[in-house]
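Here the complex is missing one protein chain, while the rest keep their positions.
Presenting chain A:
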């Protein structure tokens, strides 16, 4: 609801304070005031900021919410479920594919009746990847058994978050509640928002603690069994209980909303009706677009057209009766669905509204269904006028000419259809013969000869210029250097991350050879499937006609984030030992989504989810040693590399290719600079990763058939520098050098030294 400040000031019974914040900020602010016990989260745009704002407040000691950065949304939902069984208050926020990844946890959360609150900052669920707002993730939530509260603006995000926990915990409901707002349109637009001035008033409203009398898993005197094995004939009864809880939620929400209006003056009926009293034509939209349409209603009313608009504040339980009531005298309504239910002749809202009309005996109101605004496509007032014109026509003709269609799609100009611009790379240019790899039959080790790097400039780059990475980005210098060591054709798979986003902004691609992207966590599995398809089709002789001169080298490129959420699939692919390379560009964080911590972020490093403040000084646990984890899968070859040591990296690439073509899976990690989020100068990247190597934070080594060899030892070369020489090169770590962070620095130094000594021991002993 658009707020009327004057009105509120008159009617609010508890002191309010006006802030100027975005939807994400308001979700975080409400969570801070409620002071949840636990938030398990994983970054995904556009919801990530919720955790960021909470971390920033936490760093300054403004709340006690335990923030748990998970290794993927499946885990974040698991953390939340586990925590919620323990009887405290639990919070989460996610979007789109993140929501899909946790989807199987949703009916478990509701079916076992543990309340919690999650913000769904709505975004398109898709392949090809789209990070902008629509309701396709939300529509998956419709069948999960969670009550769903809708937020059209940041004010509603705040208010619904306060009401959501009370609704979830109500004895008549006992269900997890989803709070849905529009990604970017609401999550990232700053507005005036009225809030409770004092957290005590919030807690007075929602209850200082969750209502007593409900069983939980941390009560030793009342042991319980959570999640039994329940088949027929009992299961249907559990579902029936849940269904009752869901329908109860309508009555309970209305009661809570009344109490809330008493305190704040802000009203949230199940259905928000705008100028519907005598409306003859109407448009039904949800969330941000349902505000824009009100301007259109005003304009049409000025023209003498009896227009009105309908938007739900709650869609689970669905306000069926209220909608039927609102449409009783309406001649035609256009329902805009911001997501399709492919093949259903209407989006979910269309069909539910039709069901409402049918249930209440309304056979006269015409319903026009349009899918609009997908993937963040803007909704302008002009679009609202179009939706109304459809309803006006239907009312006039007393029939709906085109009951279902898309709106806003464009055919494109045939003249401008894509035509190949560059010829494919020539095999003979890629297979230079300048690099030779030979296996020593006695030792089983590989010998590599590479030419001066000057000669390798003849080999075409795998990635075309024109990509959109930041100035000074280390990804592409690191990757191209690696590719200099690879001869012949590659097929590349890029995990979600900066390298993927900046090289494939449709309709452009910087990949000269074939490239694939799949979901964030699933690259290793995906590529392993393709590798096996290659070998099987080759075995069947199906490539004879395709001009294949040599076997492809299959390369998966991932960031350190992809190796967090994708660790399981990567280990699975390694254990199956497919003939492919996984090369990780490690920039120590989820840089694509705004520099959240990854498990590879070292201790004390500042990220947007490991902030600095009076109560927290950067990340609180040590960095993940992915190379050692992968080495433990006993794959033939593991390496680390850096652009600061080009010959070393090119040689390792050549070995990686030999192993990937002849034996099995290779994993390599390249430390690369991220000037933007390391807060360093664009031109310093090579020097900074060089210091990381020479401080032994990032040792250069390889593990070949289980035997470790350090390929560059800074001690031997007289190049060893203290860890602080590296840390002082970056804005994200400079605080570690200050005396007040001595304990953290010491701990970090000890860990780096311990890992280095272990590596030295492994280097000395073939069986370590």
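In this text, a contact is a pair of C-beta atoms (placed from the backbone, for glycine too) under 8 Å apart; a residue touches a chain by one contact, two chains touch by 3 or more; residues count from 1.
Quick note on the criterion: contacts and distances are computed from a predicted model.
Visitor: Pick from "Glycerol operon regulatory protein", "Pyruvate ferredoxin oxidoreductase subunit gamma/delta", "Peptide ABC transporter permease" or "Sulfate adenylyltransferase subunit 2" the UniProt protein name of the chain that isn't shown here.
Guide: Per the UniProt record, the undisplayed chain of the complex is "Pyruvate ferredoxin oxidoreductase subunit gamma/delta".
Visitor: For the chain left off this view, which of A:112, A:687, A:724 or A:747 is in contact with it?
Guide: Result: among the candidates, A:687 touches the missing chain.
Visitor: Touching the left-out chain: which of A:247, A:360 or A:380?
Guide: If we include the chain that is not displayed, A:380 is the one touching it.
Visitor: With the missing chain put back, one of A:98, A:176, A:308 or A:474 would touch it. Which one?
Guide: A:474
Visitor: Would you indicate which residue among A:40, A:347 or A:646 is in contact with the undisplayed chain?
Guide: A:646
Visitor: List the chain A residues touching the unshown chain?
Guide: 2, 5-6, 20, 22, 45-46, 60, 127-128, 131-132, 182, 184-186, 188-192, 288, 291-292, 294-295, 376-381, 409-414, 416-426, 452-458, 461, 463-477, 480-481, 498, 501-504, 506-515, 592, 612-613, 643, 646, 675-676, 682-687
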